[in-house]
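Questions regarding the structure given below will be posed in turn.
Missing here is one protein chain; the remaining ones are kept as they sit in the complex.
Lettered A, B and C in written order, each chain numbered from 1.
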Amino acid sequence: MRYLPLTEADRAEMLATIGAERVDDFFGDVPEAARLPGPIDGLPNHQGELAVERHLSNLGVRNRTANEGRFFVGCGAYKHHVPATVDHIIQRSEFLTTYTPYQPEIAQGTLHSLFEFQTQVAELTAMDVANASMYDGSTSCAEAALMACRVTRRRKVVLSGGLHPHYAAATRLLCEAQGIEVVSLPPAIDGELDLAAAVDGDTACVIGQSPNVFGTVTDLSPVADAAHAQKALLVSVFTEAVSLAMVPPPGEMGADIAAGEGQSIGNSLNFGGPYVGLFAASQKLMRQMPGRLCGETVDADGKRGFVLTLSTREQHIRRDKATSNICTNSGLCALAFTAHMTLLGGVGLKRLAELNHDAACALADALETVPGVEILTPRFFNEFAFKTPVNAEAVLAMLEERGVLGGVRASRLLPAGTMDDVIIAAATECTTPDDISAYADALKEIV
Amino acid sequence: MRYLPLTEADRAEMLATIGAERVDDFFGDVPEAARLPGPIDGLPNHQGELAVERHLSNLGVRNRTANEGRFFVGCGAYKHHVPATVDHIIQRSEFLTTYTPYQPEIAQGTLHSLFEFQTQVAELTAMDVANASMYDGSTSCAEAALMACRVTRRRKVVLSGGLHPHYAAATRLLCEAQGIEVVSLPPAIDGELDLAAAVDGDTACVIGQSPNVFGTVTDLSPVADAAHAQKALLVSVFTEAVSLAMVPPPGEMGADIAAGEGQSIGNSLNFGGPYVGLFAASQKLMRQMPGRLCGETVDADGKRGFVLTLSTREQHIRRDKATSNICTNSGLCALAFTAHMTLLGGVGLKRLAELNHDAACALADALETVPGVEILTPRFFNEFAFKTPVNAEAVLAMLEERGVLGGVRASRLLPAGTMDDVIIAAATECTTPDDISAYADALKEIV
Amino acid sequence: MTMNNQGRPTSPTLVDNRPEGETISGSRGLLQAEPLIFETDRWNQTGVDLPEPKRTRSRLGDLRRKAEVSLPGLSEPETVRHYVRLSQRNYAIDLGFFPLGSCTMKHNPRLNERMARLPGFADIHPLQPQSTVQGALQLIDELAGWLKTLTGMPAVAMSPKAGAHGELCGMLAIRRALEVRGELATRKRVLVPASAHGTNPATAIQCGFTVDEIEAAPDGRVDMDDLRQKLAVTDDIAGIMLTNPNTCGLFERDIREIADLIHAAGGYFYCDGANFNAIVGRVRPGDLGVDAMHINLHKTFSTPHGGGGPGSGPTVLSDALAPYAPVPFVERDEDGQYQLIEDDRRESRDSFGRMVAFHGQMGMFVRALTYMLSHGADGLKRVAEDSVLNANYVQARLKAVMTPAFDGYCMHEALFSDAFVADGIETIDIAKALIDEGYHPMTMYFPLVVHGAMLVEPTETESKAELDRFCEAMAGIARRAAEGDMSLKTAPVHAPLRRLDETRAARKPILKWERPEPESEQLAAAE
Partner (left out) sequence: MTMNNQGRPTSPTLVDNRPEGETISGSRGLLQAEPLIFETDRWNQTGVDLPEPKRTRSRLGDLRRKAEVSLPGLSEPETVRHYVRLSQRNYAIDLGFFPLGSCTMKHNPRLNERMARLPGFADIHPLQPQSTVQGALQLIDELAGWLKTLTGMPAVAMSPKAGAHGELCGMLAIRRALEVRGELATRKRVLVPASAHGTNPATAIQCGFTVDEIEAAPDGRVDMDDLRQKLAVTDDIAGIMLTNPNTCGLFERDIREIADLIHAAGGYFYCDGANFNAIVGRVRPGDLGVDAMHINLHKTFSTPHGGGGPGSGPTVLSDALAPYAPVPFVERDEDGQYQLIEDDRRESRDSFGRMVAFHGQMGMFVRALTYMLSHGADGLKRVAEDSVLNANYVQARLKAVMTPAFDGYCMHEALFSDAFVADGIETIDIAKALIDEGYHPMTMYFPLVVHGAMLVEPTETESKAELDRFCEAMAGIARRAAEGDMSLKTAPVHAPLRRLDETRAARKPILKWERPEPESEQLAAAE
């Protein structure tokens, strides 16, 4: 079997050295009832690469990829172009097949790039310090809420009406499990500033999102002021990292914690995962951050090196007093983020953001000409919600037949009945003028 | 521009250091008439990855790949399955982006694997020594003819009627350029042994192929004896390296030189190139071999290492007295061959050969049932010629419409009129029983 | 609970016996010197060619980022060289033996990487209409089938992002079950063996439970008396978090009895499946009374560790907990169409809701299914057997020079204590010496129940020749440690860097690059 190097001769020799009769001797502690006569039935036997490849390829071709035809789906994951260099770098054996850098002397490759990742995320979010990645944006948001409760010793968080519903669900689940009260403002296209009024003396933090799930860009500074007035924290969430080159970033809006999704830089759509969660905070909250932190130091010869640090916050040391239970995070996706960010640079990211905004404006201009269509999002970066004269689900199905994946119906994320006639559509640098005119034409036919 | 690191500031600084005004100063020697005002017109300007990717992908999708539908095309290139590991290894920066190992101290990766390649090729062909690769099988065959002329100091070569016509053309061209007489026996499905009668005192070598272009497997020993009796050499050619695990290899048939194509181990179809030429000879002819040779030695500490050796035969030293003008060969494709051969081992290659033979036998059994079809190849490994009741070109066109690429019409390689009703079809481990029945059914419909 | 010295701050004394031959360039032969990307002159440059934006009428009003994103943009040649040079400093499974106990650092097959990159899996959006992703949903369903069959469990939640997240899923299901039973307020206590991985207690706390630690028996397993004693009172019991095989590399003999005791006490049995590699294909957790178990696809099923992730932690559930599984999950309707149930409010189910955005780690699902199809039921059984055989072989060859923590055969990992080590020498010195010999050290100082623990997990993808070579080198180092050879303190000498000053890193954390102020720059350098 191609992945198992031991030969029959090896096994016999090794059993002899150990002094065991048969491999079964090692399984003596398994209770009788759980001992199986042979391989587990109901499963096929091993197969060669050709057979396995055929099975997987057959499954693969039954999916419609973002590259085939017109594509405007967003809501937390975005179709961007990733330079070929990025995939080459993350396929390097030395990055792909290594683990958390427990032995820094032989893990400087991982640690050096994590230090670059932390610097890039801090700069992008305009915050003081960033950790070495979380699973994704939604768990990053949930951990931010828990951190706020730890820091403020309060047990109530308030979520905006524009927070991505999946992020809200993940946050609610984790908070309520620890008896933390979660107040969700009603879904609103442009309601982030309502957070200011919702904060009180018991609030640990308010969580706002810009651009929010409807694409609305908001300056959360008034929310920050209101929160700080009550000694509460502002958690500023984002699901489209490219936007931060153009819209006010968390740090410029007075956020204490920034939490978001890094998929749109360096990572593929991957049907929802793996992605990479970004987590950054102000300097004074550093020691309360969840996850791994990479720090600079020197070796015995005084040469600069990097190590995992402040691990006394983490589960493998603080166990039940840890800031979070996270161990494995999203290392390789963080490297993909860093490689793409290194290629882009601030200058390239800005231009990428402008191209995205161009595409979304052109899309909005085109869709507005369709009778009965109304753009609802007042200020957007590369994604907006629009009203359809007919039920959104039906519109999307008819668009699909015409080769256009027109976006996400709000009702897929929100409880039924709230915005059944709203579609959220995104455009990126991959969107062509033809895509946009095809969308508008198809919509005209349907509506 | 993403591939050009010099910034405008760099260029200015560097010009200053050099003491030059403008870059144009360096082009002072270019004759006036050849100086262009600006970029060469008639060509587009630089484009980003996304645009370039789209252009190439559009060209790519307009080709029917061997994986889409039924595929039986052979004649010198074969559709085999290459383990995923092989492509991973040849994409390693350290193998992909290095050159001929001129500095052995920092090229042991290339040299160590070349030593393994030479050992594998010698064992596969049952010859004494092999070189570090030629461009492909056809140029390897031509160089074998030239080597035979050098060794025997004679100026006449005889080619069998079953030698791949492209190989014959390449050999004829190079020999006639040096005034060497080339005798080609008429095309014959099973005519390799006719070489025995064709050899005389002026013959430098006879060149036979097994399996030949019609798939016929022949024991060339009688030809070897006849040649040696006249102090001529036998060059034994093959175009399907996998066959050597099952059919008599050159060394067992008394060949003095073995020349062939290594594409079918480790390499893709690539529309005809790059492939990897295999070249092996008997010990006594070693110093007359073309191309690079990798040899074992020790370093200053007595540690084993490998170097390019016997380079006094080669062009960069012997210039006009070199054995061949080859410099760059097919290094990375040789590494792909070696990695796949290392995974297979002799045991795996034998089983692979058996699977190929199984598939070809099953194909022959199925096609024989079609009225008017006659299998012409008496003894074959994984490829055979068969007679079609109707013109082969028409048959293949109709098969194509039914999703079957049925093989190569002999008339595509041979002068018109010689075998217009003959199709050469190949089957490999990638051929499924469904493919075979689909072929037979389609043929029945047509014929 | 002593402070785990896993993070024992190394404060290396400055050493002098540095082989001379420092170079001008800072590189040494093939090992290239390479600065941080911020220490290049590539500020306001970019390595990506993008078309000129039209900058039509903006829809952003006056909302703009004020300070430009100030990050360097390297050209493609510089970027490739930067990360290839950095990769030279990393140890990896593809380079050598990587015996990190409890991490299952097995070979990552390349076919898995190729399949995960098929456009049909890598280039599809989680919120595309379900009709356009039937192949992807079928794959998730097939993988779920394999996981349920291999574990003998009726249900599986696929969305957890890693092992710890899978633990959260299992404990939240338990929490939801207690809530439905109306006993959430009273049943808070979760029993956790002392040897458990740090994520277990951290997860319990995150779910609002309290942690009650069970002592380890002398034979390295759960102390049954202590357990029974802790179950004297049962009305506050929520459940137990037991790792099996446990983190000492031993199968919990009394697991059936433990399950029965917990169930009798009204609690649930959460099992940490990190060590599943020892029994995959041979033993089904479902036959052992388990209620919930996370599986680390990046351990048992070979999806790459990637320098610390991404992982994937699908969690199998018993009938008792299945109704509480999170959304989303895949269901196959009668005419073979696959449906993703994203928001389950049907009364019959009591899902605890959604724990993460989208549907789980599709990239890891494709790799894991490719791995399972490649091995098949027969291959997976051989995986468990060879992983256990390899661990016992290492233990047998080293027990003469090192002290096995417990007697008798081990499962997939061999645990040694530092009893054989002379005074003045510590486990960390042995680890650093292994680096010089070309090996990644084993897991150290874990589990906590063994002093100076050394946990060696070879996995089934190591050849006998590789194990023999490791045992020779390990024995050589063990002898030096037993003899108190102080030169061990200077190891490593052949690694890209010597021992790093972790104390300094924690005392004065520098967690990002900052542009040095001109005048204070000299100061910083001199400090």
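Observations
Here is the rule we go by: contacts are C-beta pairs under 8 Å (C-beta built on N, C-alpha and C of every residue); 3 or more make two chains touch, one makes a residue touch a chain.
Since we're looking at a predicted model, the values are computed, not measured.
Considering the whole complex, the residue from B:Glu49, B:Glu181, B:Glu374 or B:Asp420 that touches the absent chain is B:Glu49.
Remark: the omitted chain is touched by one listed residue; of C:Ile24, C:Ala185 or C:Ala400 this is C:Ile24. Where subunit C meets the missing chain, the touching residues are 19, 21, 23-33, 40-41, 49, 75-78, 80-81, 84-85, 88-92, 94-96, 107, 109-110, 374, 435-439, 461-463, 465, 469-470, 472-473, 476, 492-496. As for the chain not pictured, it touches subunit A at residues 1-5, 7, 9, 46-49, 51, 83-85, 87-88, 93, 106.
By our rule, only the chains that are shown with their structure count from here on.
Spacing of subunit B relative to subunit C, judged by their CA centroids, is 46 angstrom. Those residues of subunit B in touch with two or more other chains are numbered 2, 49, 83-84, 88, 93. Touching of two or more other chains is recorded for residues 45-48, 50-51, 74, 76, 80, 84, 109, 111, 113-114 of subunit C.
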